[in-house]
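One protein chain omitted, others in place.
Each chain carries a letter (A and B) given by its place in the written order, and its residues are counted from 1.
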Amino acid sequence: MNLGTLSRRAGTLALALGLVTSAAACGSGNSGSGASSSPKSITVAVAYPSPPKALLEQFTKQTGIKVTWVNIGWDDLQTKIAAAASANTYFADAADVDWSKVGEYQRTGWFYPLNKYFDVASLRSDMPQLNTFVSNNDLMGIPFDSSFLVTTVNTKDFAKAGITTMPTTLSDFTADLKKVGAANGMASPLDIHFATAEGLSTCWYQMTAAFGGQVLTAKDAPAFTSPSSPGYQAMAWMVNAYKSGLVPKGNINETDYQGFTTEMARNRVAAEMCDYSGSVASIYNVPSTSSVVNDTEYIPTPGATGVGQNVANPDGIGIPKTAKNVAGAVEFIKWFTNAENQATWAGLQGAKNVVSTFPLPARLASFNLMIKAGDIAQASELDNIIKAHAEAPFPNGAPPWYVQFSAAVQTNIHEAAAGQETVQQAVTAIAAQVNQLKSSG
Amino acid sequence: MLPYLLLSPLVVFIGALSFVPTADTTVEAFFRVMPLNPPNRFIGLGNFRALFADPAITTSWINTAAYVVVGVAASVVLGTAIAVALKQRFRLRGVVLALVILPWALPAVVEAVIWNWIYNPTFGVMNSALHSAHLIGGYHVWLGLDRWLTIVLIEIVQVWQITPLSALIILAALQAIPPDLYEAARVDGAGPLQAFRRISLPLIRPALAVCAVEALVLSLNIFDQVYILNGIAPLGSSVMLQTYVTTFEDLNFGGGYALSLLVTLATAAASMGMLALLYRRTEAA
Partner (left out) sequence: MAAGGPGERTARALTRAATGPAGRALSRRPARLLGHTVAIVVILLWSLFPIYWALNTSLSTLSGADSTPAHYFPSPLVSDSYRAVFGIGGAGNGISGELGRSLLNSAIESGVAMIVTVVIAILAAYAFARLQFRFKRTIFVSVLATLLLPAYATLIPLYRIMASLSLVNTYLGVILVYVSGFLPLAIWILYNYFNGIPRELEEAAFVDGATPLRALVRVVIPVAAPGIAAAAIISFLLGWAQFLFPLVLTTNLSTQPVTVIVAALNQQRIVPFTLLMACGVLAAAVPGILALILNRFIVEGITTGSVK
């Protein structure tokens, strides 16, 4: 064994490492300190892609605060927040506050109440979703979108089947879908996503609203155990839609956005139940990834006996207790949620300044801007929905044990659709979990 | 004095970052630790009882047993086949060997993402290829519907990664067998299959044992592939995935500690059991 071979090999290794290091060093020269948070910078961790760099730079120019955006999936983000909070470590100055976590964060004290930075009373009139973020009088986050669940259809596909008036009841909807499928060569024309993920839980709340009810009572007890209850019927309807082939079989492991982007946007299905408001502008009308540009439209949700309600699942932004730059975070939140910017994220200034997958602004003032600018993204239709049909999923707000509740919901509905248990068994399992959580929580 | 000096960095690292945390886990497994619901308190076997009562966790133990069976069997058999094929010298053998190692060198997560795309029910090449070859009637949903199919397919991804390891170990053992043994067998009229069974197999038993134990440990602890290909659904869940779910989704740290303690014990017991099994047969043979 001679050293010559070795040093050549070692040289290769060093060279390879060197190449990677130099080629990949397009990031900043910051080599390995923790997330930066001098008074002049903040880290923001939200499950959306960042606003366009140019606009972020404007913010930096105005306030002198540099923004580091953490781009991370929703599920991972919730894990991160929990892990960091329980170990009392810093991970961001402004972070995602999901509508479902408000109760949890208020109880655990992981996020600052924002009442002293924002005036709840005056915001309320411009932000219909604000109450979702108030728990025991503490404002735990500011909503930065008014996401809610909607039904979307491909009007072109429907027209091909001769349908121009949209159905208002579920039975009409199902019948119409079959015709649309036949006319467009789609064996399964409806998209519902059945992966064991949060999107499935919210879809169930939405379908329950379509059947005219909610899944929990005002005392957080199960309201879906009787076969005639809206929750039970909704679950049965969803599972049946999958089993009967109305929904493609591949959807059993598909998440919400996978469904929107690979099925609806590619015209493999003709309708989406449990779509999110904003998909039309931020997904279906984006030419680079969609083949159904200008062919999709929101319709009032078909319900059991007529037009149903839409469940709201807004995203909010708050300040974790471990934040290092609270003042900077407050500045950022104000900027991120002001009326003009909100409208921009949703499409007011065109596709280039859109925040990808952003639904609708949280402020009514932003809606007005969009309607005036030419009804961008069907703003008027959604404005109507938000005022007349939107409702919160739970009468008492999200319970503090929402995470475990949702886990039970997702898992059991998924199993029911996959044929591993009956709807009755799923309902019983979820109800049992709710009762256990209430008694120990 | 010198030995302890040389060992001190090792001892510090392993002591502080392996033993202390393991001890911590072991102790806290007997406490109720829930960040959402402080304070912590001692509950003895409470966590363990809750684990055994949880159907999702019982399912994951059974699933993991299946992962192990498939993983050990497939990687040892495939590894042996590859080793036998590579034992003969031929031109470009070095190149082939380097290529065979490739799956082992790549990150499991990246491999899982690639295989997830291959298994995709709508656009995946698996459906496309099988359909074009008229082996299946229509496009199938591979993952998420049938429990055992899902487990087998996920395990294939892990087997794809760890087989090169087995192949190398078995190959080394095959190379160590003196060629005259084979000559003698040929002279006696034995065919290649018999030569393999009578000569190679017994002599590579130790290597097979090593491969089996490595595959056992890796498949018992399977996480990355399950996380990507199965998500957190109970259908194909493994115990490691359940530990993740318990700790980070349910925020039940005490339960997570308890489950990881059980997995450690299971790994140790299973490895020793397998070694004992294989080595006893070697001595008897």
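Keep in mind that, in the parts below, contacts are C-beta pairs under 8 Å (C-beta built on N, C-alpha and C of every residue); 3 or more make two chains touch, one makes a residue touch a chain.
Because the structure is predicted, anything quoted here is derived from the model rather than measured.
Residue B:257 is the one among B:31, B:61, B:142 or B:257 that touches the chain not shown. When the whole complex is considered, the residue among B:73, B:97, B:199 or B:278 that touches the unshown chain is B:97. Touch with the hidden chain on the side of chain A covers residues 1, 3, 6, 9-10, 12-13, 16-17, 20-21, 23-27, 30-36, 43, 45, 48-50, 68, 70-76, 80, 83-84, 87-92, 255, 257, 261-262, 266, 283, 289, 356-357. Where chain B meets the missing chain, the touching residues are 2-4, 6-7, 9-11, 13-14, 16-22, 24-25, 28, 81-82, 85-86, 88-94, 96-111, 113-118, 120, 122-125, 128-129, 131-132, 139, 160, 164-165, 168-169, 171-173, 175-176, 206-207, 210, 217, 220-221, 223-224, 227-228, 240, 243-244, 247, 253, 256-257, 259-261, 263-264, 267-268, 271.
Note that only the chains that are shown with their structure count from here on.
Interface residues of chain B facing chain A in the complex, by the touch rule stated above, are 35-37, 56, 120-123, 139, 141, 143-145, 147, 231-235, 245, 248-251, 253.
Chain A meets chain B in the complex at residues 79, 82-83, 85-86, 104, 107-108, 195-197, 248-250, 252-253, 262-263, 268, 400-401, 403-404, 407, 411, 414-415, 418-420, 441.
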